[in-house]
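Every protein chain of the complex appears in place save one, which is left out.
Right, subunit A next:
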Amino acid sequence: MPSLILRAVTPVLILLLIIVSIYALLRGHQEPGGGFVGGLIIAAAFSLHVLAYDVPSTRRLLRVAPQTLMGLGLSTILLSGILGLLAGGAFLEGVWMAVPVPGLGLVDVGTPVLFDVGVYAAVMGMVLMIILMVAEMNT
């Protein structure tokens, strides 16, 4: 039985970790960070949930299977690469456009961000698949 304190702080920590992971993902665009680190952080959030509660409830919280996450991630990576091809460049060549976002003005959005989002999902799926599998073996 995990401690009451862990159970009490876990929801708060998970929320924080998810925010930090998204921050790391977006920050990776120009500075250290990126999809891989972000994916690890969010996987850590759900691993914490496994420690505080149990595997079935974590799976419920996740809603999608880790394998599906990996599949989605890989597909997104592929898509970001193919967009470069479709735009007439090389595979994985960056395609950029300026999108007006209220409050921020024009924001440059490009396929490298999409690539990072794919990595984020794939890493998250991969780590969670291993952790959930090991946790299930132990119970």
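For the reader, a short list of remarks on this structure follows.
The rule is short, and it goes like this: a residue touches a chain if its C-beta (ideal position, glycine included) is under 8 Å from a C-beta of that chain, and two chains touch if they have at least 3 such contacts; residues count from 1.
By our rule, contacts and distances are computed from a predicted model.
Looking at the choices "Na+/H+ antiporter subunit D", "Peptide/nickel transport system permease protein", "Extracellular solute-binding domain-containing protein" or "Exopolysaccharide Pel transporter PelG", the name in the UniProt record of the chain not drawn here is "Na+/H+ antiporter subunit D". The residue from A:A65, A:V109 or A:A135 that touches the chain not shown here is A:A65. Along subunit A, the points of touch with the absent chain fall at residues 65, 67-68, 70-72, 74-75, 77-78, 81, 84-85, 89-94.
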